[in-house]
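Taking it in order: structure first as structure tokens, then the write-up.
And then chain A:
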Amino acid sequence: MPVAATVEFRNVTKRYDVRAKGTPGAVNDLSLSVPAGKICVLVGPSGCGKTTSLKMVNRLIEPTSGQILIDGVDAATREVTELRRGIGYVIQQVGLFPHQSIAANVATVPRLLGWPQARQRERAEELLGIVGLDPARYRDRYPAQLSGGERQRVGVARALAADPPIMLMDEPFGAVDPIVRERLQNEFLRLQEELAKTILFVTHDIDEAIKMGELVAVLEVGGKLAQFGPPDEILASPASVFVARFVGADRGLKRLSLSRVRDLDLRLPAIARVGEDCAEARRRAAADPFPYLLLVDDQSRPIGWIPDQDVPPSGSLTEAMAVPMSPLLNRRTTLKDALSLLLDADVQAGIVVDRAGAAMGLVTMEMLAERMRETAGDPRFSPPPEPIDEEPGAAEAIGA
Partner candidate 1 sequence: MELPGEVVAWFADPANWTGTNGVPNRLVEHLRLSGISMLVAALIALPIGLAIGHTGRGGFLAVIVANLGRAVPSYALLLVFLPIFGLGDAAAFPALVLLAIPPILVNAYTGLREVDRDLVEAGRGMGMTELQLLLQVELRAAAPVIIAGLRIAAVAVVATATLAALVAGGGLGRYIADGFGLRREDRLVAGALLVALLALIVERGFTFLERRTLLPGDPRRPSAADLAPAPRADIG
Partner candidate 2 sequence: MIRWEWITSNASQLVEATLDHLALTAVAVSVGFAISFLLSIVIVRQRRLASAITGTAGVLYTIPSLALFAFLVPFTGLSFLSAQIGLVSYTLLILIRNIVAGLDGVPADVREAADGMGYGPARRFLSVELPLAMPLIIAGLRIATVTTIGLVVVAAVIGQGGLGQVMVRGFNFRNDTAVYTGAVLIVVLAIMADLLLAGIGRLVTPWARARGS
């Protein structure tokens, strides 16, 4: 099987019998194209048809009209169980088979495909390792013995088992707590860097969509596509009032989460080592616009700040002179998290350190504000200001 396939929706519509109760949302003339190897997130409020659209790819739901093409071939023309065995499928409650061991669960599709036993076993162990579960410990356990996060990992491993070119993921991290969810998201992104599969990912959480997606499709109630594009575009230029509202009034902040510290132009402020001559340090500090001197140890690790005017005119620098360190950031920290850290610590600046802990740059609030300004883009729609007497939460009924 090819490493990744393209997925294309062509005028896909799903209509349900109006009389039937409790049916999922319909889909209305959906057309979008996902290039191979990309993560496309379908996001929107309840009833927008995102899950329905997803399920039409592996034909758990059949479209009323329109086509879904996988690598150019209409999915409807393929034999359905053969189609499904070539598509990885991860759902929120995972759906692990309680009566089978973890290894057997992971090897499900290989087993359906008739792989030899030995190869099934090997593959299962390999995948458990990939998703961060020690095969020796988990292979023979049963789903009931695992925690929610562990089960979710097994679900992903199971979907990857036959190395499918496409993965469908329906709120896969929704059932675990936020801490676990974040870890799973990060690990999955790292995994995708290696595997580069085409992934269709459904979520109702706009933050997750921004974080996970290379392409984001915003759907509105009734199954219509409101906007489709890279996350930055959705945030910078929402195509309608609905999209603007859905991404939230804090979209400027959200955009900060798309950039990382390494994207900034990092420079070091004035630096001095412990034991250095004060007079020399004082001169250097005065020359630098930033009003503080950074005191570091002999391995360039930050110790604290000394205000320029407090650097003694003579003698050597000691640790005691410095005010304790403000937040330390690394190059991977998102700008949004950086802002958050600075605000929490109530400081104007943070120091960026490398993997060894050595200081390598300065991040100030001003730099962050500048960043927000310069990439603002052209908002065609800003949500109208909320009337003051509107009930909090009523506008959010669109359900982010």
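With respect to how the candidates were assembled, all candidates are chains of the complex that A comes from, given by their letters.
General remarks:
Everything below uses one rule, namely that a contact is a pair of C-beta atoms (placed from the backbone, for glycine too) under 8 Å apart; a residue touches a chain by one contact, two chains touch by 3 or more; residues count from 1.
Since we're looking at a predicted model, the values are computed, not measured.
Interface record for this complex: partner of chain A among candidates 1 or 2 is 2, by the touch criterion. Residues 58, 60, 81-87, 89, 91-100, 108-109, 112, 141-145, 158, 168 of chain A are the ones touching candidate 2 in the complex.
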